[in-house]
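Have a look at the structure below, then the notes.
Left out: one protein chain. Kept in place: all the others.
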Amino acid sequence: MATIKMTVNGRERSGEAEGRTLLVDFLRQELNLTGTHVGCDTSQCGACVVHVNGEAVKACTMFAAEAEGAEVVTVEGMANPDGSLSVIQQAFQDHHGLQCGFCTPGMIMSAAALLKDNPKPTEAEVRHYLEGNICRCTGYHNIVKAIMAASGQDVSAVAAE
Amino acid sequence: MSVTKPLPHDSGPLHVTGQARYVDDIPTPANCLHLAFGTSSIARGTVTAMDLDPVRTAPGVVAVLTADDLPFANDVSPSIHDEPLLSVGTVHYVGQPIFVVAATSHHAARRAAAKARITYAEEAPILTVDQAVAAGQYFDDGPRVWQKGDTDAALAAAPHRLRGRLEMGGQEHFYLESHASMVAPQEGGDVVVYSSTQHPTEIQHKVAEALGVPMNAVRVEARRMGGGFGGKESQGNALACACAVIAVKTGRPVKMRYDRDDDMTITGKRHDFRIDYDVGFDDTGRIKGIDFQQYTRGGWALDLTIPVADRAMLHADNAYLLDHARITSHRLRTNTQSATAYRGFGGPQGIFGIERVMDHIAHTLGLDPIAVRQVNYYHNMGPVRAGKVSGNTTPYGMEVRDFILDEMTEKLLADANYADRKAAIADWNAKNPILKRGIGFSPVKFGISFTLTHLNQAGALVHVYQDGSIHLNHGGTEMGQGLFQKVAQVAASRFGVDVSLVKITATDTGKVPNTSATAASSGSDLNGMAAKAACDTIRDRMANCLAELHQCPVERVRFEDGKVRVGDNEMTFEQAAATCYQNRVSLSATGFYKTPDLSWDRAKGQGRPFFYFSHGAALTEVVIDTLTGENRILRTDIIHDVGRSLNPALDKGQVEGAFVQGAGWLTTEELVWDDKGRLRTHAPSTYKIPACSDRPEVFNVELWDGENPEATIYRSKAVGEPPFNLGMSAFFALSDAAAACGPNYPMLDAPATAERVLQAVKRARG
Partner (left out) sequence: MYAFDIERPTTIADAVAALGAEDAQALGGGQTLIPTLKQRLAMPSKLVSLTAIPELKGVCVADDGALCIGGGTTHATVAAQAAAHYPALAALAGGIGDPAVRNRGTIGGSLANNDPAACYPAAALASGATIVTNARQMAADDYFQGLFTTALDEGEIITEVRFPVPDRAAYMKFQQPASRFALTGVFVAKYADGVRVAVTGASEGGVFRWTEAEAALSADFSADAVAGLSVSSNGMMGDVHGTPDYRAHLVKVMTKRAVAAA
């Protein structure tokens, strides 16, 4: 066991971790940030996506020790400073971009990473970017719509004729 | 009124901020133990020796239990007590739990479980349909046969006759949240169970049996699941029972969650089917007689295989009036996971059989596959069309009174521009040697109700507090489908208030007892009606009280727009609640509902098992690469019947998700067992679930503008399962594209992986 320190959602946090402790377990168990979910354990499903030093990564496939000193942002840190929903969060709510909600935190984090690099993605770019995030409920239609809406684009024509 | 409004999912704000709690997110009590199963590595045989000392001495281990250590019932079966929680010496599939480890952490338990040394006397497993038939491994005392008319004579007399075989794979649920349970021991040997389950009462029942206590000593709470799809109807029993037994034994809280590979290896999946057909038809494609042989692998234990196989038989007709039909169902026992409920519950498998027949007939006669379907449709609920003369009953003798697929099909074909696109596809295919396009259509008529009639009941509990806030509880569970929001909209409408006044609360066997699983698409039908009954009871009491106070007829008390109008007086709902409280009116009520007009004789295969039918139709266009079999969906158009929708946004979401999941079942999702019975596709890296880029490039979903002729809650219809079947349109589009490569019928099987599509292209070419 070693003490690991990192900045999580803007706050200095520390906790105990073994070498083999995964970042997702550290966040969930040491820091009680249970919004980051474990869906598959094998870096396929994307339910555990968080940002480390500004980049989207799968927290189930990174050791906590490797995030020592890093800036980590989880879904709990995505709301506006006043607590209101961010544009992306509000878009998922408004456009029904969720059903069971288990994939939603990872989707939000991936969407935020996409829009940071590509503020006005095409629909095809959104689909391509989300290939590491599985949703079993929605069929993705409303997720794509939500992200397009969050980027300030008209969604009335998303995937429709 | 809040019903019919497209309100967002009630948990949306919690989900997007990470605050929504699933079982594994509930703060773990101090001292909590974590469990892992040790499982069989062989598919069939006997345990000859088991050395668990390395498990017991592993770091963090507190207890290790085998079947001998279980105090009472060793059974987690939802049906006939044939499914021990822990093996009693024989093992029946790879992944069967043999022992359970309790340790101080999830990882410690898993690591310890891997240390067991078990030796087996191995027997040759029965894995395939052919092996099971040869060995006579039948559930339900052999094949079941239901029939209508004289099938043999009709087949012999038909102008054309065709035989074929369709193989379809099973399906892994892949709910994003794997199974989880937590049990907190209480005083006097009672327990509280938190479970990711579609069926809290079943969990309560099995935990009570495992602990040897009455059901009143067990309370089960289920706030939400991260997806269910039928996979959490019975498969959570094992986790809850294991946690409960160890919680009582140790006096400590106990939690268990399956890792994904454990979940995929241990739990049951959709039943795979083989369907052999023998069909006679005339020059228009009208079926004169049909014989179906349905074979399904039920796995090692019965679980829900009988009602699943029954529903496959009950949907063998899908949307088509069959005058002479015989359906034989073979429910086979195999050394694999016990196949279980999965969205559609056998219905899709039965429907897929006759949809293949329609496609095959059309190809044989050179007719449009949609025209062949239309000529076979049931009579419309409107005027009977010419040429349909033999009544309008299903093979199981139920009169079809609400058929609307004629108009739905015509509207879909017009809206999606079918005729022009079909011509354009033919043109395109003539010019493109490598890439070929195809278009496929599939309709669905889906029976709504549990076929086990007594399950068609539900309860609700509603409180109105003196500040006017409302507490709503019912027996249904939330797995993402939006049931809680729909029922809350019903409650808000009954009181004429905004839905924000209604607090939606976790499903709890201590509040509403004796519930059925949230399954069979029945959640809002049953629980919506039960909640309505409870709300109306309270509303009537309030109205009587207010009418008396204001000396006006009770008919003149109205609850609307957040106000209560009593004659010419008006007050807020909050004021009305406070007044009623001060006048000693009970503001709490239960509600109960049972579906009317059901009668079903399963032995004879006759009766009215369904309250009504839901309908839908889909048209899908694909392109395939004839060099590799790669393919993609270009466009899907859907029109779907949900009656008068309680919430169009949630219903459309269900239709979209169901289509993609149904298309996944028949295209990319392939379960593979090796010859030792080991599941080789037990992770998302080997089992392909549709990803964002797999969904149709153009996706138009429309809800049919209509209402349920039956008196359901606000004339709505069920939505969970029926649209799953629309994914078949993608499969038939692939088959159509393959058929464009040559003269032969491609005989495509499911799942239509790229390699299978390539083989179908070769068969088409001959």
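Letters are used for the chains, namely A and B, taken in the order the chains are written, and counting of residues starts over at 1 for each.
Following the convention adopted for this analysis, a residue touches a chain if its C-beta (ideal position, glycine included) is under 8 Å from a C-beta of that chain, and two chains touch if they have at least 3 such contacts.
Keep in mind that this is a model prediction, so the values were computed, not measured.
Note on the undisplayed chain: of the listed residues A:Glu30, A:Glu68, A:Asp94 or A:Glu123, the one touching it is A:Glu68. Contact with the chain that does not appear here is found for just one residue of B:Glu630, B:Asp675 or B:Asp705, B:Glu630.
The chain that is not drawn here is touched, among residues A:Ser110, A:Thr138 or A:Ser151, by A:Ser110.
Among A:Val49, A:Val72 or A:Ile147, only A:Val49 touches the chain left out of the display.
Contact between chain B and the unshown chain involves residues 107, 114, 627-628, 630, 668, 670, 672, 680-681, 684-689, 754-755, 758.
Listed for chain A, the residues touching the missing chain in the whole complex are 18-20, 22, 41-44, 46, 49, 55-58, 61-63, 65-66, 68, 110, 113-114, 129, 131-133.
Methods note: only the chains that are shown with their structure count from here on.
Taken together, the chain A residues at the contact with chain B in this complex read 25, 28, 32-42, 44-45, 47, 74-76, 78-79, 85, 88-90, 92-94, 96, 98-105, 108, 126-128, 130-131, 133-144, 159-161.
Those residues of chain B whose C-beta lies close enough to touch chain A in the complex are 8-9, 11-22, 24-25, 27, 107, 173-178, 224-229, 259-261, 479-482, 635, 649-650, 652-654, 656-661, 683-685, 689-693, 695-701.
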